[in-house]
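Report on the following structure.
All protein chains of the complex are present and in place, except for one that has been dropped.
Moving on to chain A:
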């Protein structure tokens, strides 16, 4: 049996990008490569301005993912919920595509009568439990995020508690932007365990610019690298099937 892998980028930010490529275009690029982009906007007491909000929504929409704006306090619960919902959404997309092949172009889960839909959902849930998952987390560390980094760390630890309870395998990787030298810094390389993040996080410094677009582009390259490395190791890249989304 071949096991599928879902690939997601999770962007945690509190405002607008101001450097480099258009993040919405980069998210669209990710979607083309079968990678979902989810965005969580973190508020303090203040409200995110209209422009920042539109960007957050735009990135998630063109990245085929989910966006949500929350106060820092609710971050932990939101991070795990968004990740899981996006998984279900992607899997539904896959099943919808299969249905279209069998039943014709107008078929989708929503068009099925409730009884049949229930059976399909059981399959989606089963898949969501067993599928392998790769999440690359992009953390905005620009000035205004400084106070929230502790909460972000806790939320990420919480995310690994949630996902590691699944039967499928998980791999996480964490990047921060802006980086110390370049636009993006790797904080944590691919690992199934997130615990080691605790020691790295306090050292993060915050910079002035917010290069969200370049960060997403860099994240895509990381996925590419991982993929080619894997195919090299297994000699045929075929036993690791990536599930691509089409909604």
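As a convention for this text, a contact is a pair of C-beta atoms (placed from the backbone, for glycine too) under 8 Å apart; a residue touches a chain by one contact, two chains touch by 3 or more; residues count from 1.
The criterion applied here is as follows: contacts and distances are computed from a predicted model.
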Report summary line: Given "Serine/threonine protein kinase", "Transcriptional regulator", "Peptide/nickel transport system permease protein" or "Chemotaxis protein CheA", the protein name in the UniProt record of the chain not shown would be "Serine/threonine protein kinase"
Query raised in the report: In the full complex, which of A:12, A:30 or A:60 touches the chain missing from this view?
Result: A:60
Report summary line: Contact residues on chain A toward the hidden chain run 41, 53, 56-57, 60, 66-70, 74, 76-78, 81, 84, 88, 92, 109-110, 113-115, 117-118, 120-122, 124-125, 129, 158, 161-167
